[in-house]
Structure formats: C-alpha cells, structure tokens
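Here the complex is missing one protein chain, while the rest keep their positions.
Note that the chains are named A and B in the order they appear, and that numbering of residues resets to 1 at the start of each chain.
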Amino acid sequence: MKVHVKNWHAIAQWRWDTGAADADDDGEGDVCGICRVPYEGCCPSCKMPGDDCPLIWGECSHVFHMHCLLQWIGTSSSKQQCPMDRRPWVTAERKVDRTNNAR
Amino acid sequence: MATEALQRQIQGKWQNSFARLNRDQQGITGLLGFSESWTLATDFLHPRDLNDPKANREWDMTQVRNAVETLSRSKMLPLLLENFLEEMRKQQYLITNDVNELMRQYENTEDIHHIARLIYRLLEWYRAWVPISELGHTILSAYTLTFQTHIYSTLPPSFSRGFKQLINATFDLAGTRTAPPWIPPTPAPLQSSLPIPRPDLPLWSSFEQLGMLDRYESLISSVCYEHIEAHILETCTRKWGERMLQPLREWMTNKIVPWMVMPYARGARTAEEARSMLQGVGSRFDFHVCKTLSDLRTREIFDIIIDFPDSQPALEDLKECLQRVDQRSQLVQTLRKANRKRLLHPGADTKDIIAQYVSIIRCLRLVDPPGVLLFKVADPIRRYLRERPDTIRCIVASLVGDGESGDSLVDENEPIQPLQQMQVEDYTDPSWEPEPIDAGPDFRTNKPSDVISTLVSIYDSKDLFVRELQVLLAQRLLAITDGNFDRERRNIEILKIRFGEAALQVCEVMLRDMTDSKRIDQHVQSQKNMILRPTIISRHFWPPLQAGKFTMPGQFKQIQDDYASEFHLFKPDKMLRWLPLLGTIHLEIELEDRTVPADVPPLEAAFIELFSQRDTWTVDELVASVGSVDRPAAIKALTTWVDLGVLKDEGGNRYRLLEVAEDGFSSSSGAPRPARIVEEVPAVLTVEQQQADQMKVYWKACFIEGMLTNLGMLPLDRIQTMLKFAPGYDRTVEQLGAFMEAARREGLVTASNGLWKLSKR
C-alpha cells in the first residue's frame, strides 16, 4: 500500500525562537518580565503581535518585548541595566544558528 | 238638622250639574242635546272591528264635530276619554287575535313577511281607532299609550327575533326601488306621491308610529353592530397584505350610512340636515368598526407578526384603530399569552424564538413607536432567552449572517450603528415627549435603539457576545481552505461599528493571521512546491483550540519539517508549532486492487501511514507510535478506515490492512465512495466549555477571600466591581450573590447589613 498525500490543510501556531528548549506547554508560555504579557502576545502599547511587536535579546540572554525594554532603558532609574540581572544592557545580534536547534 | 243641610247640599250640586249639561237652555232641551251628542260621540269613537265590514260606516264629520263641541262645553271630555279607553280595552282582543295569528304563521315559517304584515296590521288598527284631532292632544297621547301598552304586552318574545331579522333584511335595500317580496303592499295611508328613495321607507314610518324605534332602539343598533362585525370578519380575516380600515369606512359610507338614514334621519329634508343628524350615531358606529377590527387583529397578532413584513398594512390599521379605541392592554395580554403558548416552550428552536422576537420588535415599533407595548411584551421573552444556553450563539450567528440560520436578523436597510446604551432622559431635548400614559414605572426608554442593540441588551455584558463571536469566527476561519475570507472580514468590519474597535481587536488579529498565512505560504511555495498549506495563527489571540499531542509519522512528519524549515528561513526568529488534531488531509490510498480517495483528519492519516509500514497493528501499538492520543479518538479514526474498507477489525484490538478488498468492498462491486470523513470536529472550544474552566479561577473562594482579607467588609456590588478588574469576568451581580450565599452556607463568609466578611477562624 502506498499513501499519497494530495493536499493538506494544517493549523500551526508561530512561536518566537527564543532559543529555549521547545517547551511543549499549552499554558501561557514565557512572559515578558516587564509587562507580564506572553512573548507571543503583544506589549501594552501594541495591538498586533508578531513582527509588529518584536522581542529584543540581550547579551545577558534575557528576552523582552522590544517596546517594553526600550521604555525601561529610557528611564533614568534604569541606569541602562537589564531589569533581570542589572548588568549593563547590550542588545545581542540575533544570529540564525540552526545547528543548536536543528530538528 | 243635619239631614236638612245635607239635602240642601245635594240639591245645590244637582242644580249645578243640570245647569252644566243643560247649558242654560229652556226646560231640558239642553240636556237632550247633550244626550244626543254623547251618544253620537261614543258611537263614533267606538273601536271598531276591522274584520267586520259593517262596522265601517260613513260619518257626517260636521255632526261629529258639533257633538264633540257640545261635550267639550259641558266639560264632559274627560268622561268621554275614560269611556273610550274602557271601550278600547273591551275591544283589544281583536288585535290580540291578529297578533297571535300572524305570529303563529311567522313561528311556523320564520318568514319575515309575516312580521312585516303584522307591523302593517298593527298600524291599521292604530289608525282605525285613533281619535280625531279635535279631541285634543291629551286624548291622542292617552290613546297611543294605551294602544302601545297593549300591543307590547301582547307581542310574544319571538317577535324580537322576527323584528331583528326584518331590520337585518333592510340592509340590503339600499339603492333598490322595487320592494322585495317580503314587504307586503304598502297600506294606502302610507303611500306617498313622492318618489320613494327606498322601498322600506313605509316600514320605518310604521315602526315610528307604533313607537318601535324607541322601544327597540338598542336592538336596531345591535343589528347594525352585528352587521359591521360580520362584514369585517368576512372581509378582513387573515387579510393582512392591504390596509382595510379605509375600505371599511368607504363601505360604511356607501352601505351603512344610507341605511342609517332610515332609523336615524328619516325626517331630514336636506342632505346637510341628514349629515348633522347622523353625526353622533355615525361616530358610534365608526368606533365600533375600529373596535371590531382592532379585536380581530389582536386575536391574529401572533400570526401577523410571523407574516411580517408582508402583514405591515394590517399593523398600520391596528395602529390607527388603537388610537381610536383603547385596546392596548388587550393587545399586550393576548400577545403575551400567545407567546407563552406558542413560542416560549422547550420545543421551540432558539433561533426561531429570536426571529419571532425580532419580528415582534419591528411590528410593535410600528404600532407603538414609543415602545411601551414592546417593553411589556418583550420582558418575558427576554427573560426566557436569557435562560437558554444557546441564545448568544444564535444571535451571533445571525450577526455574522450565518447561511444556515436563514434570514439574517440584520435588516439591510437598517443603518449599522454602535450599540445603544440605555439612555437617561434628556429633558432639554426639544423633541422630548412624556412617556405614554400606560408606561409602567419600570418602563425604560431606549428610543432609537436598533434591533441588534435590543438583542444584545438581553445580557448585561457585551463581552459574552464578543467571546462567542470569536469562537464562531475561529471555527469559520479554520475551515477555510481556499484562502477566501472576504465575507468574514466584511462581517468583522460591520461588527466593529457595533461593538467598538477595541472589543474586536482580537478578531482583527485573527484576520491578520489569515492574511499573513497566505502571504507566508505564497513565499514558501515560491521557494519549494509543497502540498502542505497551513494556517498559521497567533496563540493567545484565538479561542482555545483542541490541543492534542501526537506526532505525525513517516512522510507526514517529513512534509511538516520541510515546511517548518522553509518558514524558519523566511522568518528566522520564529518557529512553527503544529496543532496536530486540526486540519484536513486529502489522501489517496493506493492498494493492490484499488485506489481509495479520502478527506480525513490528521489522526486518520497518521494511522494509515503506519499501516504502510506493516499490515497489522493493535490499537495500543498505534497509539504508542504517534504519542498521546486517547483511546476513543483512536478507535474512531480506525473505524473510519474500516468503514472505507481499507482496514479490517480483526477483534482483540487488532486491525489489518486489506490490500485486496473483501466482499462488499471489492474494486468492481462499486466505485469507492470519495469519502469525506472530515466531520464537524469542534476544533474550537465553545464559550460554555471555556466558562466552566474559568469559573474555577474566578470563583475560587481564595479569590474573594483575599479581597475580604484586605478590605475587611464589602457590600456585594463592591465585590462585583473588584472582580470586574479580573480579565474576562462576566458574571452578573445576581450570580455573584448566589455564589456568596453558597459560601456563607459553607461557613466561609458571614453577611450582615448587606456587608460580607470572612468568618473568623
């Protein structure tokens, strides 16, 4: 017997590739530490998730909604530190490295 | 001494009487003359027998007048009258005989001819016995009274029936000149040289002379009422497609008014005079027309509403009638009763109830623009709908113009407008008008509200609608395979106007996911041709979807991975996560002797793919190979293939691939049905399911407990306000109250003076 696939309509969700192990969770998922909204949601200033409300990666490996982080960094009390570890914030280059995540 | 005085007194009296009768003439000549006159007058006045030709003798009227004159001068007229009436009483049996005879004939035949004859006969008697006018008015009226007293005491009860029938028959005589056979030849004295407008004029004159118009006044008007009622029932029943009130009034003018001239304006000399004489009674009859029509339409109201908008003219009639007659409360009662009996019962479909409610809204707005009637009728419907679990779904389905639900509730002519909130009356509005007089104290003016706002206002919160809307939209969007969702987009645009942009933001994201999916797919397909076309959605923005965890085996996994890596190349910072339970796969199963095409859900596809590795599997082996799938779902998927003749249930949880069809499924015995197995799997959890889950969160005692710990004592409405901070909380304050009451019974909280506080532990 052979099974021939003629066409296939599937449903998928997109996720940010945060480098974290693909947690097969059905819950809220990881949230932005600042606004507490899930990464795949959008920050309080945005209406559309995804490319319109992207994430920002720090070299310290912490991830936030870009808009949330920029707002924090913009305050004087932030001292330009990562809200998580108080190390000076340095935005990381997102390198597309599939070798770690290749499935 | 006394005797002498008495004798003198008698003497004097006698002298007086003698002098009066003798009229100061010589000797007793005066007395003799008086005696002659008396005899003549009493003879003349003697009530004669009409049936006795001899009784009808010629009189010298000069002699009679002289005699009367003589008696008058002797002041003997009262005595003459007394004598005459006494004579009359003696002769009355003659009339009684005639009455009995004619009534007997009528009762035997029910022919009104006999009644008409009786009328004329009575008139003959009346005329034959009437005293001459020289005797004065007093005598005439005493005579008439005595005559009428007699005939009315003689006429049997059946006369009323006959008389009514007779009056009834006169309705058809308008415009006819020749008398119908049932009108007997008019007695000579009634014949008029004038051209008679109606052949029944003499009849009416007779009624009048016999005093019947006064005596039977209510009977005559009741005949007319009945006539009107019968005509309205005959011409208007179930005739809702045209205005009837105006034709009815024309009918009144053409048919009833000419008849009305007979009983009510016979004496009019000009048309103008007739009109003014008819004014009062005409208005009474017009009122009756309105009342009868309004009663009829009230009885029919439920079906008129079903028939709307075809029945609009009937409603306009009703509106006009209700302005004339006060039958508003009857209308409300009747409609409420009909609704209770025919609509608000478990056998009725929710969507039918809603459709009828919408019609009721439209109809009653037409009849009563201020909305008082609607408010009174709608209340039980709204309360009933609120208790039905699928009401919101039905309303939402029709909001988005669900094809299945038939007529959309949304009237295309109705301008789309934001939902109306209940308004506080604005007394500074120059067009403000006081509420109608029958508006109850709880009547709420929601004046310019459209149908959708009215429906949505059944519930306290519009959030429920938005959630249901989201579920419905998700179901539809996920079912779309051709990438065309213009209709959904248009619907959302319309609904945004109603519910506000913010409320539908989530739907906006769903629609954008659809657009993005299409764009992404176009890109991916341009890089590498794929048979997989996914809809890629944003988690958190879709209603909870059926999540399942299983891995597609073999080529399916390969196809998914290929697509996912193309996607990742296009969107380097994103990944795809497949929702394995959802979607549809079109397959062709190529077997030794046949090819079976099928549209199946993913789990079916996964299992059949495993059978391409080996022919026999147990259910447990299959489940273990794909990951976590519950057993009933697995059995169901396998049954699909058994039904298609691809697998065989070997028993003992074992299934075997049929490379060669077994009997009944052979390739020759019938083309394999192009199976469409994709049933309506509810991919999206319903709002009810979601609510049950959320209840646990929002209602957890610790939630309210925390609040009461922090704030001490709180009244119910404050607790409600606080809970409203919680996202998605949509319970009513009543529901909250019931919950708190349950908590109190369990000893968790106490209540005093409307304040809730934690029990001291």
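One rule holds for everything that comes next: contacts are C-beta pairs under 8 Å (C-beta built on N, C-alpha and C of every residue); 3 or more make two chains touch, one makes a residue touch a chain.
Here, contacts and distances are computed from a predicted model.
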What does the UniProt entry say the missing chain is called, choosing from "Rab5 GDP/GTP exchange factor", "DNA-directed RNA polymerase II subunit RPB3", "Gamma-secretase subunit PEN-2" or "Ubiquitin-conjugating enzyme E2 2"?
"Ubiquitin-conjugating enzyme E2 2"
For the full complex, contacts between the hidden chain and the displayed ones involve A, B
Which of B:141, B:709, B:732 or B:759 contacts the chain that the document leaves out:
B:709
Footprint left on chain A by the chain that the document does not show
33-37, 43-45, 68, 71-72, 75, 77-78, 83-84, 86
Residues of chain B in contact with the chain that isn't shown?
697, 700, 702-703, 705-707, 709-712, 714, 718-719, 721-722, 725-727
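Throughout what follows, only the chains that are shown with their structure count from here on.
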Chain A-chain B separation of Cα centroids, rounded to whole Å:
61
Contacts from chain B onto chain A in the complex sit at residues 478, 481, 505, 508-509, 512, 516, 531-541, 545, 547, 549, 554-556, 559-561, 564-565, 568, 571-579, 582-592, 597, 602, 605, 608-609, 611-612, 657, 659, 683
Going by the contact rule at the top, pick out the chain A residues touching chain B in the complex.
1-17, 22, 24, 26, 28-29, 38, 40-41, 47-51, 54-55, 94, 96, 98, 101, 103
